[in-house]
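Left out: one protein chain. Kept in place: all the others.
Should a chain be cited, it is by its letter among A and B, assigned in written order, with residues numbered from 1 in that chain.
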C-alpha cells in the first residue's frame, strides 16, 4: 500500500499554473508525495471524459494510490466534495458524476463527503476548491488520515448520463466516447458485446463508411487503410493506419457507430 | 526546509526536449532532486507572464524549495544570471525583470549574480544557459551550497514595466494581465482595491460590455452568463460561465478593464 502516489486529473490545460498551485499545496503538507500528472487535457467541464480516464487508468496504479480529479464547474455552489476508497485505491473529486460509475461498480466502496474544515487550507476561495480543499485532503490522506476523518459517509452519488449500447439481435448501436491524439475513435462498444459474433463477420458503420471485419492491430494493414479493432482498453475503435480516423471521417464524440454481427 | 524540490518555469513549450535536457543535468548532479514542472507554456520571451506564475504559485511551495525560471531572450549577452533567497524560497533566473518585483516585495531578500564557474557545466553554450548554468547551480543549491558560493551579492535588479491600476475617486482603470486556459480574463485589479466599494455596486467594463455586480463563483449563474468575480489569486476576473470570456469579448492581454464602485 503506497499512499504516497497522488495523481492529478484536471481540465486546466497542459502547463496551467493552477496545476502547479495544487502541487505546491500538496507538497507543503506532505513533502514525500510522489505527484503524477494523469492528464490536464480534459476539455473544460467535460466530466464524462475525466470519468473515462479514471476508469481506464487508475486500475493500472498500485493499491493505496490516491487519485484527485478536479473537473468542477460547480465549484463554490452546494455540490458536495467526496473522498472515496474504491477497490483499494483512493479518489477525491466533486460529486458531479465523476465517481458515480466507479463507486457503482464496486459494492464495497466507501465514500465520505468532505466537511471537516480542519483538513482544508485556512482560507478557502470560492473558485478553486481543487487547491483549497481537495489538495490538502489528498495530502492528509497520504500522511495516513482515515477516510472517515474527512467527513460523514454518504451515498446516492450523482450519476452521469452515460451512453448505453443498444443491442438488437445481430446489431449493436453505440457511439464515439472519445477521440485520442492519433485520431482513433474510441466507442462505447465493449469487447464483451462483440464476442457474440465472429470477428471476421463484423461490419462496422460510422460516418457513412462500412468496415468489414475486425483487424488485430494497426501495423498489419497498408498506411491509410480504415480499420476497426478492439483497442487496448477493450473497446471497439475505428482507426486509420498511420493516419487520423477523426479527420478522415470528420468524426466527433457522440457520433453513431453500429456493428452488425453474424453469430 | 526541503531543498530537494526544484520547479521549472520556461517558455520552451510543453514537451520540449530542452526541458528534458535541464532535468537530465540536474539529476546527474543531484539524483535525489524532486523535479516539478511549474509551466512550460509561457509564451516565447514573455517575461511578464513568467513573473506572474512565480508570484502566484511559488508561495504555495514549502520553504527551501528552489524555483528555476528560464525565459531568457538575452542568453549569451552580458545580462546577469541571478540566484536569490526570497521569503525562504530560492530562485534562479536571468536578471531581465523576472525577479525584480519578487525581490522588491521582501526587504530581507538576498541576491547574488552567478559568476563562480566551478558550479557550471564544464562547457557552456552561448544559447542555453538554462541547461549549462542555471540547472547545475540549482542542483548544487539543492545539495546544500550557500547562495554566496555562487557569486557576489548584487542589487539594483532589472525592473519590469508593470501595468499600474489608475485609481480615481470611484473608478479603477486597469487591464487584462493574463488569460487562462478557460478563457477567463485575469486583471491587474486586486481585491484590496475593490474592497473600497460594495460588491453588488460594482460595474465592470471590458470590451464594450458592462457587468453589474460581482459574482461569488461560476456555478451560481446560468451557463453562458458573463460575470465578474474575484478569482483564486485575489484578482478581479471576467468569465463566461462554462464558456470563454476571451472568445466572447475577443479579449487580449493588455485590453482595458474599468470598475466603477459606489462606496
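As a working rule, a contact is a pair of C-beta atoms (placed from the backbone, for glycine too) under 8 Å apart; a residue touches a chain by one contact, two chains touch by 3 or more.
It should be emphasised that the depicted structure is a prediction, and the values quoted were computed from it without experimental measurement.
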Residue of B:128, B:150 or B:218 touching the missing chain in the full complex: B:128
Selected from A:117, A:171, A:220 or A:250 as touching the chain missing from the view: A:220
Sites on chain A contacted by the missing partner chain, in the whole complex: 2, 5, 7, 14, 34, 36-41, 52-53, 56-62, 65, 180-182, 216-220, 229, 231-232, 241-242
Interface with the unshown chain - residue positions in chain B: 12-18, 20-21, 23-25, 27-28, 31, 35, 37, 44-45, 73-77, 79, 125-128, 131-132
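Note that only the chains that are shown with their structure count from here on.
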Between chain B and chain A, distance of the C-alpha-averaged centres to the nearest whole Å: 31
